[in-house]
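Missing here: one protein chain of the complex. Every other protein chain is in place.
Moving on to chain A:
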Amino acid sequence: MAGLELLSDQGYRLDGRKATELRKVQARMGVFAQADGSAYLEQGNTKALAVVYGPHEVRGARSRSRHDRAMINCQYSMATFSTAERKRRPHGDRKSTEMSLHLKQTFEAAVMTQLYPRSQIDIFVKILQSDGGNYSVCVNAATLAMIDAGIPMRDYVCACTVGFVDETPLADLCYAEEGGGVSSLALALLPRGGQIALLQMDARLHQDHLEALMEAAMTACKGVSKVLDEVVRLHLQEVSVLSAE
């Protein structure tokens, strides 16, 4: 595409990052007092708010409750002012439903649901500003919210979207890169065991490149997990200092 160089000759991307560099991650846990767990996470210009309610009794259809594990219910929605073009419906469209299902699948792999039979855990994620990597930012924010709610998980769930341009994998795509004809792959990882909770790609990629791309994604996710770990420890320090006094 003329004029839009996703990766320059010197190795710099559109926003000045190098190929393996992640965007700046800033997060805060315990944003809302009324929810069981909440977190706010910013990755570059993408901002997401995640709220967790539960575990509680299954609402609505009793028949949906599972006798041996908890049910995880996710809803992904975007604020109407989050995108450049105003979005008419915050949720209910196909893309949001698909994202909600992906989130559900991701967290079912990580949460120890067998500890809470016949109950339900709700995860609600809201995108306040969208600049690429929506799914990854949601997963990262929801992980922090789950930890804030005190729901036992096997490991942090970290996600990252990577793309392949000019034989180089780019970590953590922004909106301009996602739309610029890049084959993008979204990966959700449980870092310590190296287990993949979700892998999604809908673009054309030569199979020789797949391994390199997945490696790049896993490295990026491990980077994200370090940041999230720091955020959690800082939050615990603050909370324990307050309650000790």
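Odds and ends about this structure:
One rule holds for everything that comes next: a contact is a pair of C-beta atoms (placed from the backbone, for glycine too) under 8 Å apart; a residue touches a chain by one contact, two chains touch by 3 or more; residues count from 1.
Criterion: contacts and distances are computed from a predicted model.
Candidate names were "G protein-coupled receptor 89B", "BHLH domain-containing protein", "Chromo domain-containing protein" or "Exosome component 7", and the UniProt protein name of the unshown chain is "Exosome component 7". The omitted chain makes contact with just one of the residues A:Ser77, A:Thr113 or A:Ser183: A:Ser77. Across the entire complex, the residue among A:Gln10, A:Gln34, A:Ser63 or A:Gln207 in touch with the chain not shown is A:Gln34. For the chain left out of this panel, the touching residue among A:Arg17, A:His102 or A:Lys126 is A:Lys126.
Against the chain not shown here, chain A presents residues 26, 28, 31-35, 38, 40, 42, 45, 47, 49, 51, 53, 59, 73, 75, 77, 79-84, 86, 90-92, 122, 124, 126, 128-129.
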